[in-house]
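Shown here: the complex without one of its protein chains, the others still in place.
Just so it is clear, A, B, C and D label the chains in written order, and each chain counts residues from 1 on its own.
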Amino acid sequence: MTLTSLLPLIALALPIIGGLAALGAGRRNRRLGIAVVAGTAVTTFLITALLALAAKDGLLREMTLVQIAPPVWIVFRIDPLGTLFAATVSGLFLLALIYAFGYLPDDRRQWRFHAFAMACQGCMIGVAFAGNLVTLLVFYELFSLLSYPLITHDRTRVAVAAGLKYLVYIITGGAFVWAGIILVFHLGGEIRFLPGGLADINGSPGLVLATFACLVTGFGVKAALMPLHGWVPDAHPAAPAPFSAVLSGVMVATGVFGILRVMFEIFGVSRLIEMGVLPWLGGIAGASVLLAAARAVGEDDLKRRLAWSTISQMAYVLMAVSTIGGQAVTGAFVHITHHAFLKGGLFFCAGLVATVTGATRISQLRGLAQRMPVTSLALTVLALGLVGIPPLSGFISKWLLGLGLADAGAMVRLGVMLAGALLAAVYLWPIIYRIWLPTDDPRFAHSHSREASGWMLGILIATGMLAVILGTAATLPGFPLDLAKNAAQWLVEPPP
Amino acid sequence: MRKFLALVLIAALGAVLIAAVVNLPEPGTTDSPVHTHVSAGYIKGGHEAGGADNLVTAVLLNYRAIDTFGEVTVIFTALIAVLAATSLAGPTERSGTQNIDLKTTRVPVSPVVSFVVRLMAPFIATFALFVMLKGHELPGGGFQGGVVLGAMLILLALFSGRTDKTDDEELPPGLRNWIRAAGPLVFGALGLTGLVFSGWLFSLPDHPFWREMVMIGLELGIGIGGAAVLVGLFRALREG
Amino acid sequence: MPIELHDLRPVLAPLISALCAGGVFVMGTSGRWRAIWSLAAAGLKFVIVWSMLPGTLAGSVYIFRVGEILPGLSIAFRVDAFGLFYALVTATLWVLTTVYALAYMKGSHALKRFFGFFALCISTTVAIAFAENLFTLFLFYELLTVCTYPLVIHDQDAEARRAGRKYLAYTLCGGAVILAGMLLVFHSAGTLSLAEGGILGDVDDHRVLLLIFLTLVGGFGVKAAIMPLHAWLPAAMVAPTPVSALLHAVAVVKAGAFGVVRVLYDVFGVNLLKSLGFATWLGYLAGFTIIAGSIMALRQNRLKARLAWSTISQLSYILLAASLLTPAAALAAIIHLANQAFTKITMFFVAGAIEHNTGKTHIDQLDGIGYRMPWTMAAFTIAGLSFMGVPLLAGFITKWYLSLGALAADSGGFVALMALSGLLNAAYWLPIIYRAYFRETGIPQLREETPWMLLAPIGICAGYVILLGTGAQAPLMPFSLAESAVRLAFGLEGGIP
Amino acid sequence: MNVLLTHVDYIAAVAIFLVGLYILLVKQNLLKKILGLNIMETAVFAFIVTAGMTDNGVPPLLGPDAVGPFASPLPHALVLTGIVVAVSITALALALIVRVKRECGSVELNELGKVE
Partner (left out) sequence: MSAAAHGLALVVLVPIVGGALIPALFRRFPTAAWGFALASSALTLAISISLIRRLLAEGPFSYAAGGWPPPYGVALHFDRFGAAIAVFSMITLLVLIFSRRYIPAVVPIARIPLYYALVMINLGGMNGFLVTGDLFNLFVFMEVFSVSAYALVAMARGPQAGLAAIKYLLLGAVSSLLVLFAIGLIFAQTGTLNMADAAGRLDAAASIVPTALALGALTIGFMVKAALFPLHVWLPDAHASAPAPVSALLSAVVVKAGVIGIIRTLQTFSDHGSLQLMPLQSLLIWLGAIAVLWGAVAALVQSDLKRLLAYSTVTNIGYIFIGLGIGSATAASGAAVHIINHAVIKAALFLAAGALIHQSGLRHIDDLRGLGERMPLSALALGVALLAVAGVPPTAGFVGKWQIGLGALETGRPLLMGVVIVGGLLVLTYGVRIINTLFFRPPLHVRVVTSREAPPSMLAAILLLAASSFLLGLAGKPMLDFVAPAILPLTDTG
């Protein structure tokens, strides 16, 4: 067992074990707990990053671990796409976990949050490393369930209701995925991911289509593809901010990730074209882009607006990959990563503001910059990044997406994308505008607040800087863009 | 209603029965199977085969001895049954005051009748004995003699005026039980002697003398036993 | 063709536990002897049954003929792969259940009777598993009813008696119907021996076959609690928890399901059933039961009642799978015997432990119970997830093969049904788990973990649920046994497609 | 019609039988029922004896100078046995009736239905 085969397992297991350890340690000694969490998160991130770099040129390793039943194995594979996603996940989790030390009240339940969150992280890394649909489903279901206590962590009535809604959506989605997997298995036998798709999916076109529909529907729930998005606007605001960040940043992306795996590594490009599903997918994604953005515009609750934005932004990715052009796919991958940090940061901001000032609505944010300049600055940077203002990270991904769409000649989709970007500006600009607009109005509760400090602010600053760095230095080797290019190439033009 | 149904049933049954009997061979004719088959064999075999002039007795004691064994068993059983099954409790309240306690009430008996009965008794007994002993030659036999004997004893019991004495009247109880069982017992003995003498259970000895002796013994057993049973029945019924 | 070996073990397994049951009856007044004999019954059987595994896997069939009691009706035992699979499940679980029961029942009344019959049940169950022919199967099947009755009415109060009456009424009527079916089979086939590929191949009369199907499947379906023959099962909840475990997981309902599968595969045979098409209706009925049972389970507030309705739903998986008549589905049917057993028994043990520890019986009382009994509830969670079909747990395997089988049988609708059932399972297990961990009562919860004698069986079962889900292939797992059973039933040579 | 005449003996036996049966069926008094039974028995005996009857026959006493035609001996033996059996049953029945009368206070079946 070489190091490369051990590392993925460590990356997967470490957060889970670390979470349990933190649960035990933190309740006795807070500092020790923090050390464990931080150490674990950092180590995990480093391992995944290392793996991402190592695997950027193609499939690094495939590991067959456990045979559940004769044709059903637990399989891990270390390929460019998975490692990129794993690194993104662990990076965002690193931020969120540390942020949570500041965000959550210092009590016993905090450690529960960390334990569950880290278990969730482990499972998401498992999803990223999954080598076949069954393995993917295992970890997909697990982290979905593990998310539930995190969403309902506040135990308010709203949170519980949102949690229930989340469960209903996610489990239903899981059932679809499950049915799809069964169908795939029925059609094609053992189902390892294979760039270019499985050659031997045989069956009536209707059945193949149904399989695809099942899988896309199932993952689409998590990817918040309209009209399967219902849980998102409720769950995001209800969850504690650090987990909202994770939800928006990577969990929705997991759904997208699943769809990507299905599209490129189960069905394969040629079959997708043959099936004629791509226009439909693009159409649905495009509709999602516009509709969600439009909803975001009308939303006053900050976290809800961000949630709608997530729906819209993730739909970009799907819309782009529906062209299956190499450039667009690269953009899609890089967008997943960049969006994760941007949106995570925005949620960190929202959490910070809500904690310090109690303001959750955008209309309450007026004059925030007067009291909390650093936070406001970070918020501004991140928001601008999300809108796609150069040289921030969002620009890079959107540029690539646009380029990809243009390359593929999908002019309608390009138009939709631009319209979406415009709408993004429309729904993000008022935030920036308001926080920087000075006011003396005593109605704003935060008028006496001070700038925050400690963990939360640190993380916020780090995220803001990350947006700048990823934007300015995107082309450096080893950065997401580099990795995404490789991943896209690997998927779209598979090695023989 | 009940009567009507009964009449309907009887009418139907009667029709069936008459339909059946009129299809039987004509009674009285000698060529019917009744006469030509088994009976003819008996008559043909004569008294030599049956061991008795009286063919009815021969049938009873010889040809179909086992039937007669059953028969004496039935009547013996009836006695035991009556003894065993009659009311175990005394008179209950339910039976009311009109019930007469036969044990203690003396029935007034005319001395004339009483005298005549006692006078007649030895003659009757003698006749009964004659019927038993000559049953294999003349009309008669153990049952007939036994019934006469029993009737005499009942007569005596009725008119002797000694109704209050229930026990140790005619015979000591130990002996009485043996005599009552005489019927089955003599047949049991016959079964065994038959096995000894001729190799068949329930068969009479081949030697004419012994055969006659055994027959007489049987007749006596049947008769005396039968009489004892009859008296026993009478007493049991009277005592309730 | 399997190699037939004449061996004493098929009869020894039931006999020895029956003898031990006798020991309980004779010496059971003392608690220690009761425990010793009960454990001996379970343990010895466990050893004997497992000792046959290597041979059976190698393709041998152990046979023991006791004797022919009527022309064509003989008592005979034959250990084939399917029978051994069922026996392994029961034998293994029985050891755990006995340990659990010994701890759970402490201080109850009439313990001699309880453990005596408890040990007898094990004996009859393994005899059912090893039955060579329908008659032997029926014989011990009925005996099982008789032996479980005293356990059902153990409390002897009005409710228990009512439940007992219902239980008997259903199962005995079911038995009578089986008897009718048996007569029909014997009349038309001239034999009652269970044989791979069925024994009714030569029967032409469609009506007779239908009648046989209805009577046998209906009769065994009573114990398998297929709707509308299920009403006894929720009522029988009043029994003490080890008995519920026995009824719902190990012996009784499984015997029914086992019987149905035997009837389908070894009386009718796959090919005949395929040409007849009766099984489709059984599939629909089972499908209905799966959904309706789940919906009923949703409405229950009493924990054990919810478990009972869930059992009704879960059992029909077996029937549904068996009725699909494809190898993969058959595999699902057989494996689900084990999966459902281990999973459901975990839940029952937990329910019993909760009741034993805290006296709580209803779901709305369970707020925060996860803090009081963390390990216990962890086991419950595992079981719940398994039923939901979360991969890596036992329930997934069933659904997996069942769905594959359904697809192979061109009954894709059942895949949707599986998915729906998984959802419903989630809908009724998750709230319990949620309450246990995520609802606090406001009162600080003290740790009050289950005593180890109760906890150990729970833990082992829960562990097994995971094992069945992950390591079904491992050497000591009976998966390959199930495979060879399917191969035999379908006359396949190689692997299962 | 001729048949009826030739078999008139049998028919008479049947008639007696029916009379007895009627009594047995209709009468509620146990004693009367026993009487009915006895009448039926008599009828059956008569029937059997009739079967063995010979026109102008003599009893089957086989002396040295006995001359036929003889009546068949078999039915007579049967009837003799039958009579004894009938007597036995009658005796037992009477004893039981006495007992019933004592214990239940009645010998009418329709009243006895209410006993206990």
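Keep in mind that, in the parts below, a residue touches a chain if its C-beta (ideal position, glycine included) is under 8 Å from a C-beta of that chain, and two chains touch if they have at least 3 such contacts.
In this text the structure is predicted, and so the values were computed from the model without any measurement.
Colleague: In the full assembly, spell out which visible chains the left-out chain is touching.
Modeller: Checking the complete complex, the chain left out touches B, C, D.
Colleague: Using the touch definition up top, pick the residue from C:14, C:28, C:164 or C:422 that touches the left-out chain.
Modeller: From the options C:14, C:28, C:164 or C:422, the contact with the absent chain belongs to C:164.
Colleague: In the whole complex, not just what's shown, which of B:14, B:70, B:139 or B:217 touches the removed chain?
Modeller: B:70
Colleague: For the full complex, which residue in B:78, B:128, B:152 or B:227 touches the chain that was left out?
Modeller: B:78
Colleague: Residues on chain B that touch the omitted chain in the whole complex?
Modeller: 16-17, 19-21, 23-25, 27, 32-39, 41-42, 45, 62-67, 69-71, 73-74, 76-78, 80-85, 87-89, 173-174, 177-178, 180-181, 183-185, 187-188, 191, 194-195, 198-204
Colleague: Since one chain isn't shown, list which residues of chain D touch it in the complete complex.
Modeller: Contact residues on chain D toward the absent chain are 17, 24, 30, 33-34, 37, 40-41, 44, 47-48, 51, 72, 74-75, 78, 81-82, 85, 88-89, 92-93, 96-97, 99-100, 103-104, 112, 115-116.
Colleague: List the residues of chain C that touch the chain left out of this view.
Modeller: With respect to the unshown chain, the touching residues of chain C are 67-71, 73, 75, 135, 138-139, 142, 146, 149-150, 153, 156, 161, 164, 168-169, 172-173, 176-177, 179-180, 183-184, 186-187, 211.
Definition applied: only the chains that are shown with their structure count from here on.
Colleague: Taking each chain's centre as its mean C-alpha position, how far apart are chain B and chain C in Å?
Modeller: Going by mean C-alpha positions, chain B sits 73 Å from chain C.
Colleague: Counting only Cα atoms for the centres, state how far chain A is from chain B in Å.
Modeller: 116
Colleague: For chain C and chain D, let me know how many angstrom lie between their CA-based centres, rounded off.
Modeller: 70
Colleague: Can you tell me which positions in chain A touch chain C when the two form their complex?
Modeller: 66-70, 72, 74, 134-135, 137-138, 141-142, 145, 148-149, 152, 155, 167, 171-172, 174-176, 178-179, 182-183, 185-186, 207, 210
Colleague: In their complex, what parts of chain D are in touch with chain B?
Modeller: Per the stated touch rule, the residues are 3-4, 6-7, 9-11, 13-15, 17-18, 21-22, 25-26, 47, 50-55, 57, 59-63, 66, 68-70, 72-78, 80-81, 84-85, 87-89, 91-92, 94-96, 98-99, 101-105.
Colleague: Which of the residues in chain B end up touching chain D in this complex?
Modeller: Interface residues on the chain B side: 2-3, 6-7, 9-10, 13-14, 17-18, 21-22, 24, 26-30, 34-35, 38-39, 42-43, 46-47, 50, 53-56, 58-60, 64, 67-68, 70-72, 74-75, 77-79, 81-82, 85-87, 89, 91-92, 94-96, 99, 137-139, 141, 143, 226, 233, 236-237, 240.
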